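I have a structure here, written as structure tokens, and I will follow up with some questions on it.
Of the protein chains in this complex, all but one are displayed in their positions.
A, B and C label the chains in the order they appear, each numbered from 1.
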Amino acid sequence: MSFVEYSDCIQDGDVAIVYLGHESMTPVKVKRGAQTQTRYGVIRHSTDLIGQRYGSKVTCSKGGWVYVLHPTPELWTVNLPHRTQILYTTDIATITMMLELKPGSVVCESGTGSGSLSHAILRTIAPTGHLHTVEFHQQRSEKVLEEFKEHRVDHLVTVRNQDACKDGFGVTGVADAVFLDIPSPWEAVRHAKAAMKKSGGRVCSFSPCIEQVQKTCEAFSDQGFEDITSIEVLLRVHDVRTVYLPLPDFGPDPSAQIQPDSTITPPQNHASIAVKTTIPPRDVQGHTGYLTFATKPRTQL
Amino acid sequence: MSFVEYSDCIQDGDVAIVYLGHESMTPVKVKRGAQTQTRYGVIRHSTDLIGQRYGSKVTCSKGGWVYVLHPTPELWTVNLPHRTQILYTTDIATITMMLELKPGSVVCESGTGSGSLSHAILRTIAPTGHLHTVEFHQQRSEKVLEEFKEHRVDHLVTVRNQDACKDGFGVTGVADAVFLDIPSPWEAVRHAKAAMKKSGGRVCSFSPCIEQVQKTCEAFSDQGFEDITSIEVLLRVHDVRTVYLPLPDFGPDPSAQIQPDSTITPPQNHASIAVKTTIPPRDVQGHTGYLTFATKPRTQL
Amino acid sequence: MGDTVDDDSLYTIKEGDYVVLKRGDVFKAVQIQTKKKVVFEKQWFFLDNAVGQLYSTTFELASGGILQPRKPKDPECSTDTKGAGTDNRNIQDDGKSQKLTRDDIETLKEQGLKGQEIIQQLIDNSSTFKDKTEYAQDKYIKKKKKKYENIVTILKPSCRILAMMYHGREPGKICHLRYDTLAQMLTLANIHANSKVLVFETCAGLVLGSVMERMGGFGSVIQMYPGGGPVRAGVESFGFPAHFHDMLHEFPICHLNALIAGTLDTTAKDLSADLKESDMAAEVKTEAEVKTEAEQKGSPEEQSMETNSGAHESLVPKKEDEEEKRREAKAQEKKVKQEEKRKKLAAAASLLEGRDADGLVIASRFNPCPVLMALLKFLSPSRPFVVYSQYKECLIECYTKLKEQGGTVNLKLTDYWLRHYQVLPNRTHPVLLMSGGGGYLLSGTTVAAERSKPAASRRDEEPAAKRQKVTETEG
Partner (left out) sequence: MGDTVDDDSLYTIKEGDYVVLKRGDVFKAVQIQTKKKVVFEKQWFFLDNAVGQLYSTTFELASGGILQPRKPKDPECSTDTKGAGTDNRNIQDDGKSQKLTRDDIETLKEQGLKGQEIIQQLIDNSSTFKDKTEYAQDKYIKKKKKKYENIVTILKPSCRILAMMYHGREPGKICHLRYDTLAQMLTLANIHANSKVLVFETCAGLVLGSVMERMGGFGSVIQMYPGGGPVRAGVESFGFPAHFHDMLHEFPICHLNALIAGTLDTTAKDLSADLKESDMAAEVKTEAEVKTEAEQKGSPEEQSMETNSGAHESLVPKKEDEEEKRREAKAQEKKVKQEEKRKKLAAAASLLEGRDADGLVIASRFNPCPVLMALLKFLSPSRPFVVYSQYKECLIECYTKLKEQGGTVNLKLTDYWLRHYQVLPNRTHPVLLMSGGGGYLLSGTTVAAERSKPAASRRDEEPAAKRQKVTETEG
């Protein structure tokens, strides 16, 4: 297992995702001899996991069962330990395309946070790209590096514990893309520019508040970035349901009584029809943040 | 006919809405002896309109036909001559409810603009309410008063040609609700307060830009308004369509050939299924403006 | 000129008034009854002290459930935050940042500290508060306020407030009709004074009450109701003046076929059996009970209902000798009520028979298509109608049927997207949580009925909308 390459079978040392049911999963570090407690009973790693195929059904000690899934950045995003606010798949997918990430891309990111976006970037730029990620909070930068190792992507990433606004990204003229998710992104714009290739590249800043967007757009413009675009993408989930709608009873129909064939029974009082439909969840995510993209043009040196 | 009361039949002097087809209508001032040219031919007012029932089908000279509709504020909104940007029904409906308008309400409005909202307000506050509407552009204020007369609602409205930011609404302590649709609403907030009843009331400001909203919220707060809420309401139209989806041809199914009954013909190459669905228009209104509502509390005097 | 009297007596809370309690974004409709315990937001209190106060007054909850009017301009926003950090790099979440224990807080409460004061104590005793960003500080204070502030505001009810209340508290009772969607309905149906409007709803009476508010007591509203009796709990909450109820009529849809066929005889003393029966059942029940029953019929699993059948049983007399007299009196009473009911039905029927209503509003848990097709017959030409459904599929059916049948123009299937904003210095953004959906509307305008014509040739009646794509056909 690795976050950038599929394996068929679960091995000692893997991180697997245990699927317990609708929107209920938990990540497990697979370790020979270890056990994991679930609401369906115990999972014994040596017998229940190691050597099993990813996607298999595993029966727990209480007779209940779960599926064991291969980790992906998307499953990780909904299962990772939150050390900060995180980016979710909808924004991540948009960022990945709009930054034009692909195998071989060199990317700078700040802050690393809980690593939700980092894993998705690594998946996309592997096997030949590199991620330089900067996190000013020391504990967090240590923790995320540990996770990168566990997820077998540490060869693709350099984690730096510094302040991107003050100290930049630790590299110059190498990045195809830069991503900013920090409280004052406008302070890091000149560092972003410095980190990027002479030939140009793409940059993105994520901010929850419109005032941040305004300042960041100004900074991008001042630093000569082009095609500055701010967007927002919202996910809408549709829950599939069969609903039963009662039919109204308008009483006996005199016009129907004209017909001689009286064997037709009138509609029953509580007759209803079934409709296959979707309903929205009652409350949904109404805002995560604004995404501001820009292009760094070729720098004339 | 009046914009605040239905009539059954078209009379000389009425304003009627000629419905030409899907999203194609035109308002007509009914005048004995007059004619109106449409793409289906001429409509002769004396014979084709006057005395006819609203909602009737009228055959034009070329043999084409139209429907003649009773005017409503909503039909007027999509048919009125634009002298400014106007408010549309989605925002109007929200404003009407959130300002708690009803028969008897006294309302102040600025600017009158093209009168789109004014007509909707008048419909709702009739027969016992009153609208004080302020428009700084002289031509426009004259034009809209003319329309109010033609629409037989002029007894419910006072039009003032002044600058609400400088001169207020021309009334003090009478309004249940105030509506602002001006470039600098924050400059009119104290006038709004002065126009409103001692016992309190509701106020709304419509602005396209977030910076206007920010300044207006601050002004509301400074002037002691409560429950300050900014919202946005967007209309989504669903066009009902039947679509035909081709079915894929996976070739002869060997497993099906096992069955002895070979009279069942395989699915045709270009078989398709019909699905009743809705599609969104390609481009839709993505923003009209932000609506900021607030409550004026009882004023201690 | 409108009524511009601004007399405080109009704004005084009286016993028996229907009012709305408010705290933050939470509302609850209640009637002012002295010595009656009210439960709101997990706290109980008495409304006695509200009587004589002005509407929109905010009260503090004192011990013993006593309301005390709050002085205007209490220092609500003055929580001292002692500076904010610019980011959260130094915050370590070890769960030990608050020095006050739960017991400490309980002690503070017992000492009679008010919510505001407790929050200040919490801030002063938090080791991380001053390092939090302004954003995080604000969130913290809001959360704590919700927990420790004991205030309630008493409001005069309105369509706006009740629609927001139902949507927030009991969306299932109003078919998940969101308040902004209701606002659209009232406008799209051109609801106004001096018109005649048909309403078919199973939204606890909220839609009916909203229509009545917009008509201001002028004109007539005919409630077309399913089941045993009209549901009006929501109407009561509006606290309309008595004369508003003069414009309200009701017609049971179980007589709709007869009415349409012209065979409904409202002069006959003996109405068809099912009406009588359902009337009888309804008569001996209070309004609230009828509502409960009517709603339960359609949705037997509804959880939030307070069932209360005690009233009925208490009518059963205890003593044998009184039995006879009561039975007679009851029979007489029954007769009177039945006659009243008959007159009411006759009045509603005669309002409908002209088939000249000015508007139609449908919002129910029933499949809307048959309801719409039946009720449209009662509208004048050139009048608006609007149908609400939680499910788009139902309105597609209505749309298709109307297109087939003709007699309507300007058909539009819509829904609405409602977004709230937080507007604060340097912290302006859409509110993070939003409503997933507000339901769908189909609106249109009636036109003169067609001389019967095959459906196939109808297509060209309305110039087709610009074809959007190859594999699609309109309608």
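Just so it is clear, contacts are C-beta pairs under 8 Å (C-beta built on N, C-alpha and C of every residue); 3 or more make two chains touch, one makes a residue touch a chain.
Bear in mind that the values here come from a model prediction, so they are computed numbers and not experimental data.
Across A:A34, A:A93 or A:A194, the single residue that touches the chain missing here is A:A93.
Per the touch definition above, the residue from A:Y54, A:F179, A:F206 or A:F250 contacting the chain not shown is A:Y54.
Where chain A meets the chain that is not shown, the touching residues are 4-6, 8, 19-24, 53-57, 67-70, 72-74, 89-90, 92-94, 96-98, 100, 102-106, 120, 123-130, 173-174, 197-200, 210, 213-214, 217, 228-245, 276-279, 281-282, 290, 292, 295, 297-298, 300. Summarising the interface, chain B meets the missing chain with residues 136-137, 139, 182-184, 208-212, 236-237, 243, 245-255, 270, 272-273, 275-277, 279-290.
We take it that only the chains that are shown with their structure count from here on.
The touch graph of the protein chains shown is a line. The centroid of the Cα atoms in chain A and the matching centroid in chain B are 40 Å apart. In whole angstrom, the spacing between the mean C-alpha positions of chain B and chain C is 24.
Listed for chain A are residues 210, each touching two or more other chains. The residues of chain C that reach two or more other chains are 392, 419-420, 425, 428, listed in rising order.
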